[in-house]
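Heads up, one of the protein chains got dropped from this complex, but the rest are sitting where they should.
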Amino acid sequence: MAKYMEKGVVLSQKKLCGGIYDLVLQTEHIAAESRPGQFVSLYSSDEAHLLPRPISLCGIDREKCTIRLVYRVVGYGTKEFSGLEPGDRVKLVGPLGNGFTLSDKKALVVGGGIGIPPMLETAKALAFSGMKREDIQIVLGYRDICFLKEEFEQYGTVTVATEDGSTGTKGNVLDAIGAYKLQGDVIYSCGPAPMLRALKAYAKEQGMECYLSLEERMACGIGACLGCVCKSKDVDHHSYVNNKRVCADGPVFHAEEVEL
Amino acid sequence: MAKYMEKGVVLSQKKLCGGIYDLVLQTEHIAAESRPGQFVSLYSSDEAHLLPRPISLCGIDREKCTIRLVYRVVGYGTKEFSGLEPGDRVKLVGPLGNGFTLSDKKALVVGGGIGIPPMLETAKALAFSGMKREDIQIVLGYRDICFLKEEFEQYGTVTVATEDGSTGTKGNVLDAIGAYKLQGDVIYSCGPAPMLRALKAYAKEQGMECYLSLEERMACGIGACLGCVCKSKDVDHHSYVNNKRVCADGPVFHAEEVEL
Amino acid sequence: MNTSVNLCGVELKNPVLECSGTFGSGMEYSEFVDLNRLGGVVTKGVASVPWPGNPVPRIAETPSGMLNAIGLQNPGIDVFCSRDIPFLKQFDTKIIVNVCGKSAEEYIQVVDRLAEEPVDLLEINISCPNVKEGGIAFGQDPKSAEAITRAVKDHAKQPVIMKLSPNVTDITAMAKAAEAGGADMISLINTITGMKIDVNRKTFALANKTGGLSGPCIRPVAVRMVYQAAHAVNIPVIGMGGITCSEDALEFILAGASAVAVGTANFSNPRATLDVIEGIEEYMRRCGVKDIHELIGAVK
Partner (left out) sequence: MNTSVNLCGVELKNPVLECSGTFGSGMEYSEFVDLNRLGGVVTKGVASVPWPGNPVPRIAETPSGMLNAIGLQNPGIDVFCSRDIPFLKQFDTKIIVNVCGKSAEEYIQVVDRLAEEPVDLLEINISCPNVKEGGIAFGQDPKSAEAITRAVKDHAKQPVIMKLSPNVTDITAMAKAAEAGGADMISLINTITGMKIDVNRKTFALANKTGGLSGPCIRPVAVRMVYQAAHAVNIPVIGMGGITCSEDALEFILAGASAVAVGTANFSNPRATLDVIEGIEEYMRRCGVKDIHELIGAVK
């Protein structure tokens, strides 16, 4: 898979809810080469802010060559991106990372917080692969306001958990899975570390295959700097020291492959 | 004279000729307190560029509370300002410096290069003070393309020198003054150091009063940091070491007061 | 909510000062800042006699920072005592006089002259990289630093802050040397020696060739050194280096600084000191911090 450095052109941007933005970019090559679970690095135009901001792909349109990024404003870079308007250009590099390896097994698609967006393209890919709707169980965990939920409903059965109980099960995604006794043979997931840790334990207990998409501070984003490693069960093929690179060997890992 | 830190609102901007821009800002307080020969400090919105960019006042409209800045793109800051569009906001501090002390003596108003813009408001002030047109001799020195020339003609008799000889006298402002035997009792001037040095010598030789507006790298722009001093004949009243502060004691100095 | 800190008997209403040399004696900035709001005003360095400083250009911009080579231009202690101190006495803030010299004798002359003046603290600058003699020569060798500290302390009537240079291999050795010499406090960091070359004009950006690097660019170095120094000595530490906002100031406080100073940020935002003070108060409210002392050195 080739990687490209481009100037993406903003096609649209809207605010989904407090602090969450939905940005669509026209790319030259990136969309055509992208798959669910991969990410792009966006760059600030401010010279004081050097490092790329890795943002997962919420949507990929290979024909129109557009990508959709749904992200939370957490710092300088994302604040800047939230001000982009149609026609503006933004430097990006991608597609990066491995993405999800999908199968036709009965799936639990689990997203928590700002880990929800990449699961949308993942759910879509599963649905488009011809899987039955009832074999795609989608579980979304929010703090309070639900974003992207209606879009997920196109691709499978959606179960929601909210921390404040305002929608669905009060609690986290594990609470929702338990409450509805959701079943599956494989878990695809992205979300905060505690959620991934709980899913890993749950999958092990249930004898399920489980894939986790991790997050870590990155510098190069392409596997060269070794900034964003995670502890792995097996030796990694870069340094042979049980440190896999989140940006290049991941961000998606088999749950048993990594220590959380 | 009070100083203000404000967000100026861009009313208009146009390119006058290669690298020279004409920017009009709506200010809250600054215009009302400004006088010819003073300047404002504009700030980059890029966090990597900290220092103010001192830009002289080419025009002041105290009633509408607007200021006009005509500047050359010479680096990062001015490049950024040249991209400002109507409605954009830019941080500025002003008015700064002493400005010209004008009298009703027969005047030679001399500007060279990007030292021309502040002389426009100066010529206007002389004209509006009721001086006769023939007592306001304006001499402008350009590299090649003449900007603001027509506007100067409203206020006095304009003589032009160009380095390439494309308009007026081929050479510098001194060549033009010599060629037309221009007379006056006082010189008000702004321009590159060699021009000011030549004017100082000429004024001394002719027994004329002469005021020079100087330029120097600044940090605070308000007289605190002592970054932008010039050698002065008399002890300065800040440090008593013959170092006058261009930003606070100047930028306008009596020619005999400073060493160039 | 308590934001006041007591530095060796001197009670500051809040821990926010500004850095010597960036604020004059406050006169120019008093158009933008109510000096009564500041914990204290740290004056531009003053010597026994007027110093003319370096040739221009004295200033160059660098990424997220700047270089200066002012060279401690100052009017000397006589003018300072007759003009700057009376000016500052009009305000309800502490007066901290930064003292510079080219020899122990020159420092002592200034310190002696200030003995009877209404000055709260002395900051001894042994770390200016822009003067040829004195200054940094005392600030890069522990033995010299200890000796000059002791010499100053023997004369000083006010508590003494030794201002340290970051241009050293081991900041803890310098901090301990100041403490051993009897310093009541230390402040750090002064600027880091730097250089900029104008590639088009093929010459140095500064007439002095080198200058002192300051601004947000050096903040990570400053926070590290303040943390190391605070863990090395038992006297209060005043932290500075690239503070532009309250978050920056809190980094230093959490690292162990009992007070902080705002420097280069005054140039990009004349109100920076007030923004820092207000931001610290807001942070304390938001995080339920009742006393600023809960934050000093809280990150270990």
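Labels for the chains are A, B and C, by order of writing; each one numbers its residues from 1.
The rule is simple: contacts are C-beta pairs under 8 Å (C-beta built on N, C-alpha and C of every residue); 3 or more make two chains touch, one makes a residue touch a chain.
Source: prediction; values computed, not measured.
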| item | value |
| --- | --- |
| Neighbouring displayed chains - absent chain, whole complex | A, B, C |
| Residue among A:43, A:188, A:211 or A:253 touching the omitted chain | A:43 |
| For subunit A, the residues touching the chain missing from this view | 2-3, 5, 43, 47-52, 93, 216-230, 238-243, 248 |
| Subunit B, residues in touch with the chain not shown (by the definition above) | 47-48 |
| Hidden partner interface residues of subunit C, rising order | 62-65, 67, 140-141, 167-170, 192-197, 199, 202-204, 210-211, 213, 215-221, 223-224, 227, 242, 247, 250-251, 254-255, 283, 298-299 |
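As a convention for this text, only the chains that are shown with their structure count from here on.
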| item | value |
| --- | --- |
| Subunit B-subunit C separation of Cα centroids, rounded to whole Å | 35 |
| Centroid distance [mean C-alpha coordinates] between subunit B and subunit A, Å | 56 |
| Residue numbers of subunit A (touch at least two other chains) | 47-48 |
| Where subunit C touches two or more other chains, by residue | 63-64, 216 |
